[in-house]
Each structure stands twice: as C-alpha cells, then as structure tokens.
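Coming up: chain A.
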Amino acid sequence: MKWMRWGGWLAALSFFPMIAVSAEKRERIVAIGGPVTEIVFALGRGSEVVAVDSSSVYPEAVTKLPQVGYQRSLSTEGVLSLRPTRIVASTEAGPPQVVAQLKASGIPYVEAPAQHSVEGARVKITVLAKALDREAEGRALCAELDRRMARVKALLGANLVRPKVLFVYARGAGTMNIAGADTAADAMIALAGGVNAVSGYDGYKPMTPEALAAAAPEVILIPNRGLESLGGVDGLFRQPGVSLTPAGRNRRIVALDDLLLLGFGPRLADAVEQLAGALHPALAERWVGEKTAGD
Partner candidate 1 sequence: MKSFFHGNGALPVSVALVLAIGLTSLSLGAVHMSLGQVGAILGQPLGIRLPVSYEAGDAALLWTIRMPRVLCGVFVGAGLALGGAVLQGLFRNPLADPTLIGVSSGAALSSVSCLVVGDAFLRRVSPDWNLFAVPLASFAGGFLLVSLVWRLSRQEGCTQVSTMLLAGIALNSLCGAGIGILTFVANDAQLRNITFWSLGSLGGMTWSMVGILGIFTLVPALYLLRQARALNVLLLGEAEAGHLGIDVESLKRRIVLSAALIVGVAVSFVGIIGFVGLVAPHLVRLWLGPDYRRLLPCAALIGAALIGAADLVARLVVVPAELPIGVVTALLGAPFFLWILRRERGGL
Partner candidate 2 sequence: MNHREENSLCLENATVAVGGKCLLEKVSCRLAAGEMLAVLGANGAGKSTLLKTLAGERIPNAGEVRLRGRPMGDWAPIELARQRAVLPQSSSLAFPFAVEEVVMMGRAPHVAGVESERDRKLAREAMRQADIAHLARRNYLTLSGGEQQRVHWARVLAQLAGTEGSRFLLLDEPVSSLDMTHQHRCLELARQLTRQGVGVLAVLHDLNLAAMYADRVLLLRAGKPSAEGTPESVFTPEKIEWTFDCRVRVERHPTRHCPLIVAL
C-alpha cells in the first residue's frame, strides 16, 4: 500500500507543472544527452525542459530537474510519465527497443547526431534549431562558433610547435584508459593545436607504464571527474610511470570539465579556447588581450 501512495505522489508531482503552464503554449521537453540539453538551453527554450538524462549537467538549472537515468538505459514509461510533448535526444540514446517505443508513442522525437567535429556541433545545433523552431538563433550560434574557431585557428598559426598531449580517461586508479585516434579527445587535441601522443589505434586502451613511456607526452589532459576519481593531481602522479614522462617531470596537467571538453556542443569554442590556452601558455597572454578586444 505504501508503494501505491508513493507512486501517486510521484505522479502528482509530474502532473503539477503541466496544469500550471497549460494556459501558455509551452512545450514539455525531455532532453537526452549532455550537448543536446545545452543546445536546447542555448536556443532559449531551456525553461520548457522538464527532465534530462544523467549526462546533462550544464547549465546549472538542469541539475534541479528530474532525471530519466543514463542516456543508454532509458525507460519508456519513465520518459512518458513526464508527459513530454517533445523528446530531443542524441543518437547515443538507448536501449534500441526503448527508443523504438518512444518513437512509436506519437510524441515528436528529434535525434541529433553525435559527431566529434566542428561540423558535428554545427549539425547538432542546426537540427535542433529547426525542430524547436529557433532557426535564427541556431544560425547565430553557428556563426558565432565559426567566428571563434577561425580566430583560434589564426592565432595558433601555422608555425606553431605542437605539444604531444595524452588524454587519460579515468574512473578510479584501476580503470585508466588512454584515448587513441577517432575519439572526441583526439579531435579536441587537434583543434587546440596539440598532437595526440598516441597513435596507431582507434578508441580507448588501458593505460600501462610502458605505453606511457612510449607515448612520452608533454602534457596530460584529463577530465575533472577523472582527476577527482584518482584523488587529484597528486593521485595522478602516483600512478606508475606518470612521473617519468616529460609531462610528469614538468607537472604539466590540464584538467577540464568533462562535458565541456568532450561534448562537442554549443560551448565547443569555449572548450577549444581554454584548451589551446593551456597547451600554449606563451600565446595565452596575447590571447586574453585579443579576446577582450574582440568581444
């Protein structure tokens, strides 16, 4: 009996906002995928988002919304219980049966492709802008993205010394992986004027001291959450082999927000600028000057 009361309470909770706003012609959007949610907010329709998945952690406002779980293990009923009028999702959403059911439910379902490139970010923005009837805003976001990416490219120039960057994906000391080619991290390093310290394989491979020595990275790039899971910068240096690399000797660690770094969403330009600044400290000063002048 207790369960039933609890269920009723939850249902009442999810009904409440619908009753409150039904007078205006607002939508109830469920956004799935970190970059997708960011784009919905950047397009100015963030206030209509009623729930997100667990990978959506930006902007701040989404952390207070109900969560429908991880994007790859959604529940049909869980999503439908939020009475969405529209579902916007990354193509990474799953499991496939659930996505098929959601598409069949009659609720408009918009899919934004997940690609790790500037073009990918542009496609994501354009697709969502069209679906959400914010095409002008979408064009503006894309133009801004292009402008800033062009500026970064110009600043980095052609005669740049490109540091060897190693991307470490960590979930605790036991699970540390290194990004090879064809990963979001690899693409980001290239955009920010670095070169991936490892090549020769696609995807992620476990990190070993030997692999570290062979890669000899000058900079280690690690997402914030990964660094936390190792116990901060000192924890990273305690991992076997790390202190022997040039990056370890010079203590060159760059830590950035996970979603910002790997999302390839509307903040792609921010991410590239921050990473490029960290990889090329000599340029950083000029950077800040020009940036303020430009804005």
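Regarding candidate selection, all candidates are chains of the complex that A comes from, given by their letters.
As a working rule, contacts are C-beta pairs under 8 Å (C-beta built on N, C-alpha and C of every residue); 3 or more make two chains touch, one makes a residue touch a chain; residues count from 1.
Computed from a predicted model, the values in this text were never measured in an experiment.
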In the complex, chain A is touched by which of the candidates 1 or 2?
1
Chain A residues touching candidate 1 - in the complex, by the definition given at the top:
3-4, 6-8, 10-11, 14, 51, 54, 66-70, 72-82, 92, 94-98, 100-101, 104-105, 169, 183, 202-206
